[in-house]
Structure formats: C-alpha cells, structure tokens
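Yeah, one chain of the complex is gone here, protein chain that is, but the others are all in their spots.
As written, the chains take the letters A, B and C, and residue 1 is the first residue of each chain.
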Amino acid sequence: MTHLVDIILSFVLLSIIFSFGSSRLQGLIKALAFQGVVVSIVPFFIGHDITEGGVLFSLTTLLIRGIAIPFYIYRFIEKVAAHRELEPIIGYNGSIFTGLLLIVAAMAVSRKFSVPSASTSLLLLPTAISLLVGGMFLLMARRKAITMILGYITMENGIYLVGTTFSVRAHHIVEFGILLDVLAGVMIMAVILQNIKLKMQSGGEDTSLNIISKE
Amino acid sequence: MTPIIIFIPAILSAPFFPAIILKVKAFFGGKKGPPLLIQYYTLAKLFKKGSVYSTSTTYIFKLGPMVSLSAALTALMFLPISGAAPLFSFKGDVLFVLYLLGLGRFFTIAAALDTASPFEGMGAAREAYFPIICEATTFMIFILFYRLTGELTLASFFYGNHPLELWRVAGAPLAFVVTAFFIVLLTENARVPVDDPATHLELTMIHEVMVLDHSGPDFGFIEMGSFCKLFFYAAIVSRLVFPFDLGHPAMNLAAFSLIMLLIYAAVGVIESVMARYRMDRVPKFVLTSFALAFVATIITLEFVK
Amino acid sequence: MVEILFLIPFLAGVLAFFLTAKSARKTLVATGALHFLLSILLWVYQPGAIIPAYFKTTHSGLLSLLVISLLFLLISIYSTAYLDIDHIKKENVFIGTMLLFLSTMTMVTLSDHIMVMWIAIEATTLASAPLIYTHGTPASLETTWKYVFICSVGIAMALLGSVLISLSMEANKVDVPMSFSALATVAKNLDPMWLKAGFIFILVGYGTKMGLAPMHTWLPDTHSEAPSPVSALLSGVLLNCAYLGIFKTHKIMVNAGLGDFSGTILMAFGIISVLAAATFILRQTEYKRLLAYSSIENMGIIAFGTGLGGLGAYGAILCLIHHSLIKSSLFLTSGNILLSYGSRQIEKTGNLAGHMPKTFVAFFAGFLGISGFPPFGIFIGELLIIIGAFQAGRTVWAGIFIFSLCTIFAGFLNHAMKISFDDHQAPIKITEKARMIWPQYVLLTTSAVLSFWIPDALYRTIVNAVVAFGGGF
Partner (left out) sequence: MNSTRAKGMNMDLFFLSLVLILLGGTLAPIFNRRFTLMKLIAVITLCAGCLLGLVDAGSKLIHGGSYRYAFAYLNALSLEFQIDALSAFFLTTIFFICFCSLIYSFHYLNNAEKAFRISVNYMLFSLLMISMALVVAAGNIIAFLVSWEIMSLSSFFLVIYNYASSENRQAGRLYFIFSHVGAMFILSAFAIIYQHTGKFGFIDAASLSHGAKLLVFIFSFIGFGSKAGVFPLHIWLPHAHPAAPSHISAVMSGVMIKTGIYGIFRMYAILELHTPVFGSIVLSAGIVSGILGVVYALGQHDLKRLLAYHSVENIGIILMGMGIGMLGVSSGKPVMAVLGFAGSLLHVLNHSIFKSLLFMGAGMVLQKTGTSSIDVLGGLLKKMRITGTTFLIGSLAIAGLPPFNGFISEFIIYLGAFKGVVLTGMTFVLSLLGIVGLAVIGGLALACFTKVTGVVFQGEPRSRAAENADEKGVAMLVPMVILAGACVMIGVYPEPFILMAIRGIDSLNLGYAVIPLEGFVAITGSLTRAVTAFFAVVLGIFALRVFLYRDKITTRSSTWGCGFTRPTAKMQYTGSSYAASILSFFKPVAPLSEHHPRIKGIFPEETHYFSHVHDIAERYMKNLTVIPVMALFDKLRWIQYGDIHLYIGYILLAIIVLLFFI
C-alpha cells in the first residue's frame, strides 16, 4: 500500500527536477522552501510515537528551513540585485535529464540498503539520496555563489531527512547538530557573500564566483 | 752463486746486442755500419762528459734516469736469464716486476715533462698511452701461463725447461703468445713500427724526444736503462722460442746468446723492411697483440680443462 | 570538570571583543598560559566531566590537547610580536576569534559523543573563518569563501556519516549512548553495512578538514592567505582535530572487525595525499603554499601509518605530534620571511642565511625536521611507518610511499636552498625580534628532545591510544 508520506515525497522529487530545470533564482528558492517544509513535517507522518521534544524540534526546523532561510535569501537577492539568470555550467535540459537519471539511480541504490524502519515508506531513502546528490549537483552545475548556497541547503535537507526519520529514537542532539549546521553554514556564507558583493562592486557578484586561483 | 755469475755478464752484454740491430739495418742499407761495440763507446763518451740542465728542471729531472735504470736492472734480477735460476723470486714477482717497469716509465715521463718542452710533452703523452695496452696484453699472457703452471713467478715460467712445459700443454696457441709478446717488445722499447729511434723530426718521436734534454752521464743511464729493458723482453722471448734445457749452464748460455742474436736481428730486419705507423694507427697495432694473447688463452683453456 | 578547558578560552574570547588591542594581547597570552597549565593538570589528575555523556578524557584526546595548548601558548607569544609589525584593523576581534578558535578545538579534543565532536569541528570552521579573512583583501575573501564552503560541504558529509552510524545502531537495536568510547566497546554488534557507510562519510567529511587529497583543495589557499600565526594554528592544530575524528571512528571500525576495510581506505587516501603533495611541491612558487602542501603530505603520512596499524600506527602518532611542532614553527618562521621580504614568492627571497641568521636556523632546521632528518621526531616516525609497511607486507605501497617522499624532499630542498642561500641584495624590512624567534626554537627543541626521550606518561598514553590498532611493540 502506498504510504501517505510517499505522495508528499514524490512531490519533493518533482521539486528537485524543477529546481534543476528552473532558470531563475526565485524559482529555485521556491522549490527549496517547499522541500524545507516537507522534510520538516515528514517525521509526523512516520509512525513513531511523537515526543513533545520531537514536535518542538520539527516545528523549529519547519520555521527555519521552510520560511526563515528562503525568505532571508529572497531578501538578499533583492538587496544585492543579483542578475536573475543562473548561468548554468551544465545546461537546463542536461540538468533535468541528469535529475531523472539521478532519481532512478537513487531508487536502484536504495534497494540495496536495508533501512531499519523500511516498512513505513518506500520513497524515503531514494528521496534523501536524491536531495543529497541533487544538492551537490547544483553546487557543481551552477556558477553563482548564491545558487551554491541553495544547493548546499538542498543537500542539508537530504541529510535531515535521513537523520530525523531513520533513527527511530530521534536523537535530539542529531537534529540539533543538523539545525546548527544549516543555520551557521548559511549565515556565514551569506555574510561572506555580502562582503564579496561589497568588495567586488566592479565585476559584480559573478567575478567572485568563478574565481580561478593557482593550485 | 750461478745467478750472480749469469746476471753480471748479462748486464754487461746488454749494450752489445743493440749494435746487431744497427748492423742489420746497415746491411739492408748496403752500408758497413758501426762497430759492434758502438754502444759501449757511446756510454763511455757520455760518462766522461758533463751535463747541461735546463733552468726549468727540478730534481725529478735528475731522478728520472736513475730510477728508470734501477727499475730495469731490478727487473732483470727476477728473470731466469738463459733458464738459470734468477737472483730473486717470490710469489707474484711478475706483478712486482711489471709495476717496477711502470715506475721507471713514470719517472721517464716526469723527467720529460720537467723540461717544459712541448715536444717532450708530446712524446710523454704517447709513452703514457701505448704501454697501457701492452700491460693488458702482458697480463693476458701471464693469466694464460698461470692457468698452465699454477704459479705466478717469472722463474716458474722461464726457468730451465719450464717453457717446454708451457709448449707441451698449450701447444700451437703459444705461437700466438710469442708473436703478441714480440709486439709488446717492439712497443715497450720504442722500436719500428711503433717508434723510429733513427728519425730526425722530433714531432714523430716517442722515446727519443723524451730524453732530448738529458746529457752526459744522465743520458748514459737512460741509454743503459733502455738497453736493459730491451734485453729483459728479448730474454723472455728467447726463452719462449727456445724452451729447452741443455743440461749444462754454459751450453744454455751459449744457446741463449745465439737466440738473443737472432731476436735482435729480427728486430733489425723489421726496422729495415717496415716503416713507422702513423701515430693514430699504433693503438690498433698494439691491440692486435692483445687480441692474439686473448685468443691464445681462450683456445688453450680447451686443452687445460 | 574538563569543560573548564574550553569554557575559559571561550569566555576570554568573548571578553576580548570588548577590550583594547593592548589588553587583548595580554588576555591572549594569559589565556594561553592558563590553558597550558590546566591541560598539564588535566594530564596529572584526569578528572571526569560534568556531562560525561558528551565529554571524556581519552588518550588520543589528551595527546592532541597537550599539543594544542603548548602550540597556542607559543603562537600567542609570537603573535604579540607579529601584530606589532603586521597591522590589523580590528585587533581585538582577531584576538577574540583566536581564543574562540582555541576553545572550539579544545572542545574537539575533549568531546566523546559523536555528534558533539561533529558540532565542535563545525564550530572550528566557523571560528577560524574570520581569522583567515583578517586582511580583508579580495584574495583573502575569496579564500575564506572557498574554505568555508568546501569545509561545510565536507562537514555535512561527516554529519551524514554520524547519522549513518546511529543508523547502524538502530539496525541491530544496539542501545548505548552515541559516544566513541561506548560504541568502541559494542562495535561487534553494530550493523557492518551502515557502519562502513558511516565510516566512509565520516572519513571523507573529516578528511576534507584534515586535508587529505583529493579533498584537500581548500588547504593551500587558506594557509597562504591567512596571517602566519593563524596558518600555524590551522596546520599545527586544526588538522589534528579533524584527524582525531577519523582516528576514533577508525578505532570503532577496528573493534568491529572491519579494520582491514577502514585501514586500506585510510592508506589509499594517505598515498594519494602524499602523491598530490609531491605533484605540487616540485614546481611550487610560493613558500607558504609549499608548507601547506607539506602539511598535506604529512597528513597523508599519518593516515597511511594509521591505516597500517602496528608499528605504523605508533609512527603515525609520533608524526602527528612532531608535525604539529615543526610545521607550526615553520609557519611562524615563514611569517618572519614574509614580513622581511614582503612577498610570498620564493623568487623574491634569498640569502636568508646572510640576512637573518636566527630565522635561517629556525627555517632550515624546520625544513630538515619536516623532511624526516634526525634529530627531529618525524625521522623516527617515518622510519617506523616504512618498516611497518614492509612488516605488513605492503611492499608496493611502501615503494610508492618512499618514491613520493624522495620526490617531495628533492622539491622542497630546491626551494629551501633557494630561500636560504641564493643571492639577494635588496634590504630586509624588519630586524629579528627575540619574540619572533624563540617560540620556533622552543618548538624545534621540543621536537628534538622528544625524538630522543619521551616522558613515560606520554609514551604510555601514545601506546594506549594506538593499542587498538596493534600499535606499539
């Protein structure tokens, strides 16, 4: 029987494809926000007994991942008035194609792993993997620093999915760690980015990003 | 006592034999040639004279003749002249003798270079060059002899009828050895076709040019030294071509002297019928001697096994 | 009570933000000294932790801690002199961050819980980023960006790895706290597949931080951009912290009977790193990058040794300690060179022996130490590792290893001689200050002494640390 979670997760998978295909930052951010919301509510749907601590964590995560970060980045883009174009290193069609392949591969791979709580959902592991690798793909395939941050967050979503849903007695310390990671990571990156923007008025943001330095 | 009795006259007769060469050459030239005792006269004349020393020279210049002469003399002490027992003999004296002659050569060259004369340097360079190959040959020959006799002394090779033994075991190949050694003789003693002692142009000389500046008794020593050296090699060759022991020392001596005459004559003949090689040809000529010795060794090993 | 060790520098750091440059410096040195004192005391008494679930004094931790606090003390002293010449706009911020950096690193060495260690290491990244950005030039900015980004991605991997390890507990319903010490005891019961996966992610993650090729890419830029005291800290201490994570995980693997798996992977990374270092040292043009690559080399050596186990593991720990001592001294010296020649280019330097004899001695001694010559400890470390490699029958690996070591030596020698002896007329910008020399000398002397005599306590600690890998003799 298909689990309710699977339906949501399939949307997440779609969002990955979409994010691969979207040529504009805004689109990317929307996809991201969606992912953030989903991954943070997934735990509710998985049949664990939910402790209030768990609820608290999930809500904070929802707040941060689904709302705070995307909003912050949205504002940021407005502020630095970055070009809306993404300047892909790998083209959109190519990216979409890769995305599809990626999902298929993820499916195949996840067959091989025996998840402790596999009973609950089939798509969980594939989605996690797809998010993870998809995030890295964005890191590699998009030239803009801002996009790289987005990719990083996608990756984090994947990790979060694994971390929260698979370890049954959800170790809060784990969740806390992940939270700290994404928060701190994104914050400091944004700060640097801002500085870059300020420093490199001349060339605009892009110059700072396909920076080529000596080996 | 016999060694001394043999040794002294040998030394004294050393200056005699070269006269034969001159005679033979003269004969070929259709001339009467110098008296047989010419070399003795020369020596006497030189010993009477005083000397002129170049301002460039040092004590090495004076040392040279003495050392080369002494080396040659000492070498003769180890040689069983006419198959009689030598003055000295010990395990490996062959090496000692060869290196002693080397010492003599070192000082001849050093003395030559002492004069700062470009010509003598030229001669010295050649004197340093060709004997290297000769030594290789000589050692090759002695390796062969060692295989045959298991000894490493001149005495064991050339005493009494030991040479006969060599012939018996080695057989025909020993002829090669004799040839090789004869070539060595020509080279080491600066004879045609390696060097022409009678030429006029210093540029083409080896031994003669090196001693240009020596005069008086010093030059006498040098002459004497080269006579002894020639005598040394000739004596060895003679033992090889006439390996027999006639029983009595006197008869041996007679036979020996005869053979020596023949050898010197042969040298004379060669000098008369051959021209001196171009300098860059000489190494090839000397190398043939090494090749001969080598072939001889390899062939003989078949018999000795 | 061990928490004090990282709390004190933390508070001091926060305090420093509100101080003037002068007093901030005092705080820096004072904290360094206090920290050193405390870690000595820690060695003596080995007290328990307030939160034993998270913190614990382990043998490996103690070793790194001692190295850290010794290095920090000396580096802080050097920095006071360094800051006189190399002017930094917000000095108190700089010093404050340094102290925070210290506290995070101390936390790494003391943390026993997998997640806590991960958090601590993440924190080191965050704390060190401002230090690298100190000069605020576009280049340094770019470098900082690279550093933060690559490390964050790496660390994220490590995070996933930690999660997977918890999964490996779930899989077999193992119910123990997620602490290295606890897991090491029950390692046998963990689910091997998830454990392997976890190890791989942790290795890659922390390996990125430790500077193992091919994840080392952030390291050269960072070390050459950062002010020399910072590079010294990064190379001498931070890398060890990352290594600590790998080391402890590897221990779990060994106890779980997966030692061959993890060991081989470690060795592979080690060899790759050494080769990578060789590649870039041969034709290097900047001496700070040169030193950075040499750090990569040494991390490779250490990983290789750890993977070998036995003699190799012991050698690896020796290399770890001595590398920290020598390399940080080298970076401090490079600071002197940079300040006096005003260029990072090897081309622009020369005749160090003539211009600054004292610095030259520190520099060349450091070079000899780092390339494995007695009387410095890396010599004996490498010796043991190579012998260990043969002992383990890894002849081919050893062959490649030795080959790369020789190449690196050749390359490094060329540059070192260029810097030390080549002709150079242009005048020197600074005079040699005592405070900019003797910290290096202390470090080098320590290494020299330790390579002939190791205190028994230290020796026992080392052996206990590596005993799991059949270390010692």
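The criterion applied here is as follows: a residue touches a chain if its C-beta (ideal position, glycine included) is under 8 Å from a C-beta of that chain, and two chains touch if they have at least 3 such contacts.
All values derive from a computational prediction rather than experimental measurement.
The missing chain, though absent from the view, touches A, B, C when the full complex is examined. Across C:N172, C:Q391, C:T445 or C:N464, the single residue that touches the chain missing here is C:Q391.
When the omitted chain is restored, the residue from C:M178, C:A276, C:I302 or C:I326 that touches it is C:A276.
Although one chain is not displayed, its contacts with subunit A can still be listed: residues 89, 133, 136, 139-141, 143, 148, 210-215. Remark: the residues of subunit B touching the chain excluded from display are 47, 49-58, 60, 62, 66-67, 69-71, 73-74, 77-78, 87-88, 90-93, 95-96, 99-100, 102-103, 105-106, 109-110, 112-122, 124-126, 128-129, 131-133, 135-136, 138-140, 143, 146-147, 150, 152, 202, 212-213, 216-218, 220-221, 279-280, 283, 297, 305. Counting over the whole complex, subunit C has residues 145-146, 149-150, 153-154, 157, 193, 196-197, 200-201, 203-204, 207-208, 214-215, 217-218, 221, 261, 265, 275-276, 278-280, 282-283, 353, 368, 371, 373-375, 379-380, 383, 386-387, 389-391, 393, 398-399, 402, 405-407, 409-410, 413-414, 417, 421-423, 451-454, 456, 459, 463, 472-473 touching the chain that is not drawn.
In this text, only the chains that are shown with their structure count from here on.
Relative to subunit C, the most remote chain by averaged C-alpha coordinates is B. No other two chains have as many C-beta pairs in contact as A-C. Separating the centre of subunit A from that of subunit B, both taken as means of CA atoms, is a distance of 100 Å.
Residues 113-117, 132, 136, 139, 145, 148, 152, 155-156, 159, 162-163, 166-169, 171, 173-174, 176-178, 180-181, 184-185, 188-189, 192-193, 195-196, 199-200, 208, 211, 213-215 of subunit A are the ones touching subunit C in the complex. Contacts from subunit C toward subunit A in the complex involve residues 113, 115-116, 118-119, 122, 126, 129, 133, 138-139, 141-146, 148-149, 152-153, 155-156, 159-160, 162-164, 166-167, 170-171, 178, 193, 197, 220-221, 280, 285-286, 289.
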